[in-house]
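My questions all concern the structure below.
Only a single protein chain was left out; the remaining protein chains are all shown in position.
Chain naming follows the written order as A, B and C, and within any one chain the residues start at number 1.
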Amino acid sequence: MIEHSDELVQLVGPDGEPVVSEANAPYRERAARYLLDGPEPDAAAERLRGLYRDMALVRRFDVEATSLQRQGELALFPPLLGQEAAQVGSGRALRSQDYVFPSYREHGVAWTRGMDLADVMPIFRGVEHGGWDPAAHNFHIYTLVIGSHALHATGYAMGVQRDGLVGTGDAARDMAVVAYFGDGATSQGDVSEALGFAAVNNAPVVFFCQNNQWAISVPTAKQSRVPLARRAWGFGMPGVRVDGNDVVASWAVADEALERARSGGGPTFVEAVTYRMGAHTTSDDPTRYRTSDEEESWGRRDPIARVRAYLEKYDAWDDAREAALLAEADELGEHVRTTVRAMDAPPASRLFEHVYATPQAQVAAERAAFEAYEAGEPVSSPFEGLLDSPATTGGNR
Amino acid sequence: MIEHSDELVQLVGPDGEPVVSEANAPYRERAARYLLDGPEPDAAAERLRGLYRDMALVRRFDVEATSLQRQGELALFPPLLGQEAAQVGSGRALRSQDYVFPSYREHGVAWTRGMDLADVMPIFRGVEHGGWDPAAHNFHIYTLVIGSHALHATGYAMGVQRDGLVGTGDAARDMAVVAYFGDGATSQGDVSEALGFAAVNNAPVVFFCQNNQWAISVPTAKQSRVPLARRAWGFGMPGVRVDGNDVVASWAVADEALERARSGGGPTFVEAVTYRMGAHTTSDDPTRYRTSDEEESWGRRDPIARVRAYLEKYDAWDDAREAALLAEADELGEHVRTTVRAMDAPPASRLFEHVYATPQAQVAAERAAFEAYEAGEPVSSPFEGLLDSPATTGGNR
Amino acid sequence: MTATAVRPAGPAPSDLPHGVAGMPFAKAINAGLRAALASDDKVLLMGEDIGALGGVFRVTEGLQAEFGEDRVVDTPLAESGIVGTAIGLAMRGYRPVVEIQFDGFIFPAYDQITTQLAKIHFRTAGRIELPVVIRVPFGGGIGAIEHHSESPEALFAHTAGLRVVSPSSPQDAYTMIQEAVASPDPVLFLEPKGRYWEKGDVDLDAPVGVGAAARTLDHAAVVRPGTDVTVVAYGPTVHTALAAAKTAADEDGTSIEVVDLRSVSPVDVPTVVASVKKTGRCVVVHEAPTFHGVGAEIAARVTEECFYALEAPVLRVGGYHAPYPVAKLEHDYLPSVDRVLDAVDRVLAH
Partner (left out) sequence: MTATAVRPAGPAPSDLPHGVAGMPFAKAINAGLRAALASDDKVLLMGEDIGALGGVFRVTEGLQAEFGEDRVVDTPLAESGIVGTAIGLAMRGYRPVVEIQFDGFIFPAYDQITTQLAKIHFRTAGRIELPVVIRVPFGGGIGAIEHHSESPEALFAHTAGLRVVSPSSPQDAYTMIQEAVASPDPVLFLEPKGRYWEKGDVDLDAPVGVGAAARTLDHAAVVRPGTDVTVVAYGPTVHTALAAAKTAADEDGTSIEVVDLRSVSPVDVPTVVASVKKTGRCVVVHEAPTFHGVGAEIAARVTEECFYALEAPVLRVGGYHAPYPVAKLEHDYLPSVDRVLDAVDRVLAH
């Protein structure tokens, strides 16, 4: 008989109360660095305030971005509202050498990678498809085609294996790869194939699924009739469910999975149970498909309020700190606003740039025709200029 | 804690000995009709001889087809050698109203559906892509693109649900759908998507996976690092492992799964552990990738010899019966040979037939041009004859 | 299964009069789907978010409430699964109408469409018909992020067994979706999403071809007669072509005949050829990249059929050999009235 657990790992409850159980003991131990009733309460408080700050700033960013969209400065924005703990918790468990493949809502993870959050905006302003250099923070650009990047993450991890960067025991070198995706994504064949490839290769990859209860208007129950974490068992890898609104538990579960990956223990699937408190994107209207009761009930499990309550319970937060954080948030908001408003459309030549890494005749000809047309001097034969390229001779036949 | 079992259901062992255990007790009860130490040994012997006959005849067909390929009468043939028990056992658990989506090796299932096995041959002779009427025996044509028919089966089962033919309690009406595929197929995204759609719809479908240890040259261990039946657990459906070389156990496990489907209990995944004793197809050369040791060891688990031994152990088989069966097999072989040799290439007009169900101008024009060319009178404008088709007027705009 | 009746349009939606002035394109499709659902209970809609939400463009709005969750089905998020199960449902006698949420998300279903849906009729020697419609909001011009503005028609039109059509007006949208549902062949139904909010008069009693008569689905339409140049367009660019024709007529009296192709597989060659034989000049306009695009087939075929009538080579106006650009550049990428007129000038200059 094989035993599996559906139990949700939770370390701090919705009202900020510590959660202590036999089942979560190993995670409590792992997460001691953030636990206010742990061995080093002061240092823990300092660290936990860091996570609290992360979440508060990320939320400010989110609110700011949403209102920029309302003002017509962005074409679209997918808010992460409500998912801050899952993202900041898992993101803070990463090491700088780890590599992340986000979906399109991982602004909180971007923050933990050290990205300037304004850099997330070009794609939503319609001025770039990507928007940042993935190599700068080992944070890949957003992937919009649901689930397809799970395979990229797996392949990348297979590359890491070949590079000998797994299980060396050198904490500064061993590396893990993380793919973030949603509950809806678990239905895609690509995600299942990724689980399969990762398992048989024992690849150092963590599949971090934020089950935010909805795939646009479709509830998770229409994607799976059992908890999503079980999916992993069927492919032969651990599947762990964590309270994704508990930043400490999210950190602990991610930390364990990442350590397993880096040390050669193979892939893990994490289901972070959370809630998309806002709309799917700024184009969406959730009142069409879910009740305000549901929204309110999840509102009471707000991941940020929870940490605040926990900190306050242990006298580790005060008004002065709150005011300072607020000021920092205002500054971030201001920075994002200014930067976004200054983002110009690229020149039209961008239409033709980077289509290929090496020169390509079709692109060159069309670009020439386009430029001539723009200049009011259309050419009828843009390929003519290319006529000097030598034809290959036939070789031996 | 959720518990699952990897245990292999087995009722008759490799040497023909009855297998009795606490775990297989429910299956022994279900399969009593075939058990020689059960409540009705004579009737059981009669029935089991039926399964033995099925397997023996199917094997003869297989050998015949393979030699027809060697003689150049077929372009290719995928033998089922070694998988007779899995196919006959599951096939005999079907009712006539059930609907089967085979892969390309399910000649044994075709037999249990009442098909003339010669009808399986046109596709391998290169004279038809399909070759039989799926509606005649509720047995779909073969699907060659690995795994894609798992979704067709699931959709078909969703149609059966909508038709109200599940859980009515009327044994003559309730129906199940079965998709057959191999171990390699489980890696395909389509198969995972099928498991997902089937589970959330609670569709009356059985996924019958014959794990014959190889996907051409790739061993099952390269598709999954855990037993394939576990795959099902992750999608929220029962996954059962059965000794696919034990025809009685294969019958019992399939019967249970089919009954679950028909009665509204939803989908099941069966992993029938068996062995492809021959080549992948007549084009394949297994000596390149597997050892003769392995082949010999599985040879000792031959599914047909096992039933013979079991029957003999209970004095339920004799030389006269064997001789009669041999004669029947000879007759079948003769029938297949004669029929195959008489299968002509279709007329060239078949190139253009059935491309669409309704007339289509491109096909009509190309067909006209082809016919003119064949007649030595090429036309330059085959579309001209179509010029009388009236153009639609613009409607209101 | 090749009945040739032309039946009246399905029961018109009860809350609408039978002739509707100024009906938006998306609502016309909605009305057509509703009529199809009402007239045949084997018709099902399937897709992501098409139920309570009514689809991200609200094309299926109200239909789940009216016809129930078994007939207007919110599926799991898996395009291959959607098309693959639709095939199975069609084998069981249903007529699934599948929605792919956006053009750029059809590709996970490509194998099921190209290798299964398109070919099972041929493979079974006509024993199985698959009357599956795949609705895809396609094309650009809505300021969207990547994958939400592509025009993949050429990637499907090459495959035999599929019909690939695109309506350009609310009336055609209303009629053609019903004809597509009635078609025994699978139909890729491309909806020019940039036109969803445009209005037109819709006659809800317009006849709908069923069975073989659904071949009206194959027909091109001369939507503006002219004598100097033929402009061939379909879907979103018909509007552009008409605007160009009007501008040309107003500005220098050039008379452009606009042919709305309506179907890119098959192509109504006789209608296009008749026009080009008259005008002697032809420009093809589509949003998709021209390289290996639908315009190439039109140009090649027209040249073959009208070689001596042609005064100039057939020119193509369309997207570039590049991925669909960022929203802020899409107006440089999409065929504009000016680019169409530039091509018209060039064929006239020959």
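In this text, a residue touches a chain if its C-beta (ideal position, glycine included) is under 8 Å from a C-beta of that chain, and two chains touch if they have at least 3 such contacts.
The structure displayed is predicted, hence computed values, not measured ones.
K.L.:
Omitted chain: which shown chains does it touch?
P.N.:
By the stated touch criterion, the chain not on view contacts A, B, C.
K.L.:
For the chain left off this view, which of A:Ala85, A:Met115 or A:Met158 is in contact with it?
P.N.:
In the full complex, the listed residue that touches the missing chain is A:Met158.
K.L.:
Could you tell me which of B:Ser21, B:Gln71, B:Ser217 or B:Ser297 touches the chain that is not displayed?
P.N.:
Considering all chains, including the one not shown, the answer is B:Ser217.
K.L.:
Could I get the residues of chain A that touch the absent chain, sorted low to high?
P.N.:
Residue positions of chain A that touch the missing chain: 128-130, 133-135, 140-141, 145, 148, 150-160, 162-163, 189-190, 193-194, 196-197, 200, 353-363, 365, 380-381, 383-384, 386-397.
K.L.:
To test your reading of the contact rule: which positions on chain C touch the chain that is missing from view?
P.N.:
Touch with the absent chain occurs at residues 80, 104, 107-108, 110-111, 114-115, 118-119, 122-123, 146-147, 154-155, 157-161, 264-265, 288-289, 291-297, 299-301, 303-304, 307, 312-316, 320-323, 350.
K.L.:
In the complete complex, which positions of chain B touch the hidden chain?
P.N.:
Residues 75-76, 123-129, 144-146, 184-185, 187-190, 215-218, 222-223, 283, 288-289, 345-346, 348, 350-352, 355, 360, 362-363, 366-367, 370, 373, 378, 380 of chain B touch the chain that is not shown.
Throughout what follows, only the chains that are shown with their structure count from here on.
K.L.:
Taking the mean of the CA coordinates per chain, how far is chain A from chain C in Å?
P.N.:
The computed centroid separation for chain A versus chain C comes out at 36 Å.
K.L.:
When the C-alpha atoms of chain A and chain B are each averaged to a single point, how far apart are the two points in Å?
P.N.:
43
K.L.:
Taking the mean of the CA coordinates per chain, how far is chain B from chain C in Å?
P.N.:
39
K.L.:
Counting only residues that touch at least 2 other chains, which ones in chain A make the list?
P.N.:
Residue numbers touching two or more other chains: 187-190, 222-223.
K.L.:
So which bits of chain C are touching at least two other chains?
P.N.:
75-76, 78, 80-81, 108
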